[in-house]
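With one protein chain removed, the remaining protein chains of the complex are shown where they sit.
Chain lettering (A and B) follows the sequence in which the chains are written, and residue indices restart at 1 in each chain.
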Amino acid sequence: MYAFTYHRPATARQAASLLAKKEDAKLLAGGHTLLPTMKQRLASPGALVDLSSCADLKGITRKGRNLVIGAMTTHAEVAASPEVQEAIPALAYLASHIGDPHVRHRGTIGGSVANNDPAADYPAALLALGATVVTNKRKLAAEEFFSGLYETALDEGEIIVKVSFPATSKAGYAKFRNPASRYALVGVFVAKRGSEIAVAITGAGEGGVFRWPEAEAALKARFAGKSLDGLKHTAKGINGDIHADAEYRAHLIGVMAKQAVAQATGKA
Amino acid sequence: MANLSMTVNGKSVTATVDPRTLLVQFLRENLRLTGTHVGCDTSQCGACVVHLDGKAVKACTTLALSCEGASVTTIEGLANGGTLHPMQEAFREHHGLQCGFCTPGMIMSAVDIVNRRGNSLDEKTIREDLDGNICRCTGYHNIVKAVAAGAEAMGKGAAPVRQAAE
Partner (left out) sequence: MSATGIGAPVRRKEDHRFITGQGRYTDDINRPGQAHAYFLRSPHAHATLKKIDTKAAAAMPGVLGIYTGDDLAADKVGGLICGWMIHSKDGSPMKAGPHPALAQGKVRYVGDHIAVVVAETLAQARDAAEAIVVDYGVLAAVVDTATAAKAKTQVHDEAPGNTVFNWHLGDKDATEAAFKAAKHVTKLDIVNNRLVPNPMEPRAAVGDYDQGEGAFTLYTTSQNPHVARLVLSAFIGIAPENKLRVIAPDVGGGFGSKIFIYAEETVCVWVAKKVGRPVKWTSDRTEAFLSDAHGRDHVTHAELAMDADGKMLAMRVHTTANLGAYLSTFSSSVPTYLYAPLLSGQYDIPAIYCEVDAVYTNTAPVDAYRGAGRPEATFVVERLVEVAARQLGKDPAKFRTQNFIRKFPHQTPVIMMYDTGNYGASLKKAMEIIDYKGFPKRRRDSARNGKLRGLGFSAYIEACGIAPSAAVGSLGAGVGLWESAEVRVNPIGTVEVLTGSHSHGQGHETTFAQLVSDRLGVPLENVSIIHGDTDKVQMGMGTYGSRSGAVGMSAIFKAIDKVIAKGKKVAAYVLEADEADIDFKDGNFTVKGTDRTLDFGSCALQAYVAHKFNGQDLEPGLKEGAFYDPTNFTFPAGVHICELEIDPDTGITRIERWAAVDDFGNVINPMIVEGQVHGGIAQGVGQALLEGARYNADGQLVTASFMDYCMPRADDLPSFEVGMTVTPCPSNPLGIKGCGEAGAIASPPAVINAITDALGHEEIAMPATPQAVWRAAQKTLSRMAAE
């Protein structure tokens, strides 16, 4: 790592002010992307603002029809939370399959969402569930929040405070793991809220997380895995690498989508 | 440089460290607790797993300064004086180690599995929950057996790690 100064504010407000004051400052959440990147000297922030003591960024609450998760809530906490398991079981399931147990003890929803790694799990859930990202400055709908590979709508100095999800039990997530890294080679999150159907795909898109309108239309007719029979995602716009080429990933989208629907309909 | 204080294996420690010091470096280099190992740079192998406030974490992906005020248990703090922790005993009894390099992280992860999931663990659960630990020697066969046996032994009156170490 290159040298940096370290700051550990107690509130999000203090964090924001440090972020504004310190040159080349970066927020440190769970650190499971940032620290390995810094260790390889691929990132060199001048200052790190560690959010781990910001109590106001933590916790899971149910607010009416919404489930609100603080940005610094760990994957393990989301996975184990009775509130999450009741409001959106698929979200708890997703969180329980991120990385490995140690990663889940440190990694946070805010960190994952802010990084918008194209192979991260959470972006698919946010997009499919129509979640709202609440920052210290504004509220952003998931679809405007995720803007490209590792790109988000966050401005300089803006901090994710929490993520609000509309509750639904009709949701499912299926992931085909990269055998080496355990990231999503393809992850599909399917959600049904009223008559709204959303199918969001992570791990496969050249531009990061995206929706699959054809599958949504098919599922709107009937919310069942069978509705996806014969539906194939195009390999166009799908990324390929040494682990999986675009054709295989496109195929897996269909397979994972069916598994996700099966989970959402209690048929997994 | 920044000041740091935490509890390691039940003892308070204070130090002045460079902010880039990782928890694993602090343990190995400052405290000379060399049982915690580094086997990769990308947070996969789990040779560095310690318990931070009772939860298994990768000490290679945690800044020492982030652990200010926290309680850390390493492999050196697992045995209760001269008495081995049941999970340590189980690894020996079931030949759950060969070269020994991944072993400290493996044992700390195994205790964490028991803390999270209880004393009755089936093979599938153990294999899935060892996802964050790589062993190149054993083929995991005997590690899985050791974790199951250690978990059971921990339930038979043997103290779980948090009480034993803190």
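Definition applied: a contact is a pair of C-beta atoms (placed from the backbone, for glycine too) under 8 Å apart; a residue touches a chain by one contact, two chains touch by 3 or more.
Fair warning: this is a prediction, and the values are worked out from it, not measured in the lab.
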{"item": "From B:L4, B:L97 or B:A153, residue that would touch the chain that is not displayed", "value": "B:L97"}
{"item": "Interface residues of chain A (partner: the chain not displayed)", "value": "1-3, 40-41, 176, 179-181, 242-245, 248, 251-252, 255"}
{"item": "Residues belonging to chain B that touch the chain removed from view", "value": "18, 20, 28, 33-42, 44-45, 47, 74-76, 78-79, 84, 88, 91-93, 95, 97-104, 107, 123-124, 126-128, 130-131, 133-144"}
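Throughout what follows, only the chains that are shown with their structure count from here on.
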{"item": "Distance between the centres, which are taken as Cα means, of chain B and chain A, whole angstrom", "value": "28"}
{"item": "Of all residues in chain A, those that touch chain B in their complex", "value": "1-6, 8, 28, 31-32, 35-36, 38-40, 48, 50, 52, 76, 99-103, 105-106, 180-182"}
{"item": "Touching residues on chain B, where the partner in the complex is chain A", "value": "2, 18-20, 22, 41-44, 46, 49, 52, 55-58, 61-63, 65-66, 68, 109, 112-113, 116, 129, 131-133"}
